[in-house]
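Note that this complex is displayed minus one protein chain, with the remaining chains in position.
Chain IDs A and B follow the sequence of writing; residue 1 opens each chain.
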Amino acid sequence: MDLTLITWLIPVPPVLAFGLIVLFFNKWKRLSGSISILSMVASFVMAQIVFWQSVIEKGPELAKEPIHSAIPWLPTSLHPEEWLKMGVMVDPLTAVMLFFVSITCLCIFVYSAGYHNAGMPESKHNKKGEPPEVGTVEVMYSRFFAYISLFAAAMLTLVVADNLLLLFIGWEVMGLCSYLLIGFWFARTYPDPDKISPFKAAIKAFMTTRVGDVLMLLGIAYIYSQTGTLSFRELFEPKMLAQLAEHPSYIVGLSVAGLAGLLLFAGTVGKSAQFPLHVWLPDAMEGPTPVSAMIHAATMVSAGVYAVVRMFPLLHAGLGNGDYTAPMLAMGLIGAFTALFASVIAIAQNDIKRVLAYSTIAQLGYMIAALGVGAWVAAAFHLVTHAFFKALLFLGSGSVIHGVEHGHHHAEHVAHGHGEPFDANDMMNMGGLRTKMPVTFWTFLIGGLALSGFPLVTAGFWSKDAILGGAFEKSMEGNWLGTFVFLMLAVSALLTAFYTARQISLTFLGKPRTDAAAHASENVWTMTAPLVALAIFAIGAGWTGIEHTFPVLGELLPNWFHSFVGATVEEVVKLPVAAEFNPVPLVTSLVVALGGLALGFWLYAWRKPLETGEPDPLSGSVIYKWMQNRFYFDELYNAVLIQPTLWLARWTYTFIDKTVIDGFLHGVARSAYRIGEAFRVFDRAVINGGADALAQTIKELGMGFREVQTGRVQNYMLLALLMMIIIFVLFEIPLPALR
Amino acid sequence: MTTLQVMFFFFSLITVAGGLYTVIARNLFHAALGLIVSLAGVAALYALLEASFLAAAQVAIYIGAIAILIIFAVMLTRGVTGKNPVKDWWTYTVTAIVCLLLLVVLLTTLFRFDWPQTTQAAVPADSIARLGKSLVDPSLYVLPFEVASVLLMAALIGSAYIARDKK
Partner (left out) sequence: MVPLSWYLIVAAILFCVGVFGVLARRNAVAILMGIELMLNAVNINLVAFWRYLEPDKMAGQAFAAFVFIVAAAETAVGLALIISVYRNRETVDVENVDLLKW
């Protein structure tokens, strides 16, 4: 089996599906959906083949001899061998990425069919660009599937890329697709001015990630200019890395590797919504829920972390015996801060999806902080497990929203009431859904526990523990960054567990607080089956990466993840591996996880479940208000960055464009017109006049000459006589000699 | 000034004056009479030039036939108003000038040549007989003579035809 060929083919089916739907099959909804899902199945199968083959046949050796194939692509010199090459590479990290990306994408594709009410009747009231009426199929169904096919194709491209340029291409296409998908319901507007419309949210997402993307592109260009290559294999040769680390970049005392690393990290800050570029991700919840799951769990934000995970040897270069390199310092600080910051905000959010959005930001912060302290394997591990349980949580929230909307529809029918705006996302409108939507409840619970790091049975526990362990190791070595990260992440984990418990309590426990919740019902199998599939992974994925120093279980199950994936960077990165078991990180993570969960459940469920109309027990203080308004960062950016830019644009328009340029052009046009008019006068008087005068003269001459024809013979004879005399005179004058 | 010259002046004066009166007279009948006077003057000149037959023929033919004919025509074609309008004075003047010019031209041409001042030879005594003979001599002018008679015949028939009453 030619794995190289299969690897090349992995991103192809979704791209084909995109093309086919866009060009030909846009009208037929079921056909488009089926093509899209089938293409994803094809990619899934191929990805799984590659993964299992590489695991079984090669194992950790894959790191030394990855599946690799490249073609010379960009003619940057005269010799084809030196051209910039594009190609695919599968090393252990890629294989694992392929594994979870393909599974989560497939689950999301299948879920989307159910979410958009495939098979339900169409409705004439549905307008293009607005969400459909409850119980009717989405109007732009085919378009949606085209977009997510493209999205999946871009992600797969990014994953199998063997060089920075191809990675960046996938990166940018995903940025485009996120814009298209967040603004999928482009005509939707809200009466509440504080609620951002999907259209604006899409632009916000695009613009914010753009900031990061530009810096990343600078980094790529910088690397290329310094090394002449963008291929990972060539960049990560130890000699190359050493050279890059030693070369000064003449900026702020950074080495080339440091500056390039920082620039590349900036791209991740944008794409993975780290502080300060985090503002787009919560508002990206305006897109349909499968999109949120796709973007914020399975693919896009993971791509951001994948990029720095992949580039870690470069970021790590020059570490030597020091505590950290500049990029690692940046990552550690930003990641840890973001984790805490986002968790605090999440506590005060009422929108079910926004809680998950901030949770995603926090978890990404975890991964980046882990990289900051050098816990590479832990970061990669958390990336994988997070994808599973976060996708599960998002899809579950979508299921909840869908069910509550159904319930609202029914309730309105029963009560014959209409028109009042009802926010199906608001957790305050839910409650008691445990009995109404059991499958959703149990899978959501599993996901939530995994997110909190419930010990032993959830994947989240293992990966979080690994991160905390790595941070603790570093702090034990005297690295202050390690200590900082450890403390911040621990507090953040506590808050994570707390708000997760809050979310579960408000949504599922207690009694329904509105009629809508009371009438909610479970969803169709295409929506619940993926939930179940992901739940399995949310539980089991963690058991592949148990630290071997863990008591009891560590001996039983080998740390396959570490040996397989860790082999990718073993040569160049010193991975923190505990020599012996240290109970501090484990105890810390147990305490924060269980404690947070207990606190949350107690406050929101066991003490007294929330009744209809009751406000959140925590609300009322000023700090809560700040948390609920996300510390007013959006407003700050708007005032400082966006309004001035808009003002500048408007000024440029009115002054430079309208007054100066248009004025100049109008002036030119006017003077040309005047010159034309002047010429016209000349034309009329001289040329016309001359021609007319000529014609007139000739006419008058003719009329004059005409008078000769009097018709009277005597006149003719007179003239003849006269002529004769004249001729005679003329002839006779020179003839006197005749005498 | 010999007698001959005086007679010459007298008769040429009559001729020219008659001619002028012919072309100037408003009344056509008066013009016809002026013509007759002019023709008579010409006959006198012929006589001075010792062409006696021609003088007689002139009187007989021109005055006796043609002038009478012209008077007949004048009578027959009287205008209703009886007036004989003339051309406008402008045409008159121009025409007069042109005719004067013509005269000038003719005279200048005339004076280029050396004409004999007197008659050189005498007219033979039997000039009339000779004239008669020459008109019927086959080697002289019998042909033009016969043709002339045919011409007269044609003119006779033609004018009779043209001027007949068309009823």
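By definition in this document, a contact is a pair of C-beta atoms (placed from the backbone, for glycine too) under 8 Å apart; a residue touches a chain by one contact, two chains touch by 3 or more.
The model shown is predicted, which means the values in this text are computed figures rather than measured ones.
Novice: Looking at the whole complex, which visible chains does the left-out chain touch?
Specialist: Per the contact definition above, the missing chain touches A, B.
Novice: So that we can see where the missing chain sits, which residues of chain B does it touch?
Specialist: 2, 4-5, 8, 12, 15-16, 19-20, 22-23, 28, 31-32, 35, 38-39, 42, 45-46, 48-51, 53-54, 57-58, 61-62, 65-66, 69-70, 72-74, 76-77, 79-80, 84-87, 91-92, 95-96, 98-100, 102-103, 106-107, 110-111, 115-124, 127, 130-131, 133-135, 140-141, 144, 148, 151-152, 154-156, 158-163, 166
Novice: Can you list, in ascending order, the chain A residues touching the missing chain?
Specialist: 706-707, 709-714, 717-718, 721
Note that only the chains that are shown with their structure count from here on.
Novice: Whole-Å distance, chain A centre to chain B centre, using C-alpha means?
Specialist: Each chain reduced to its C-alpha mean, chain A and chain B end up 129 Å apart.
Novice: Would you pull the chain B residues touching chain A in the complex into a rising list?
Specialist: Where chain B meets chain A, its residues are 94-95, 98, 101-102, 105, 108-109, 112.
Novice: Residues of chain A touching chain B in their complex?
Specialist: Per the stated touch rule, the residues are 718, 721-722, 725, 728-729, 732, 736, 738-739.
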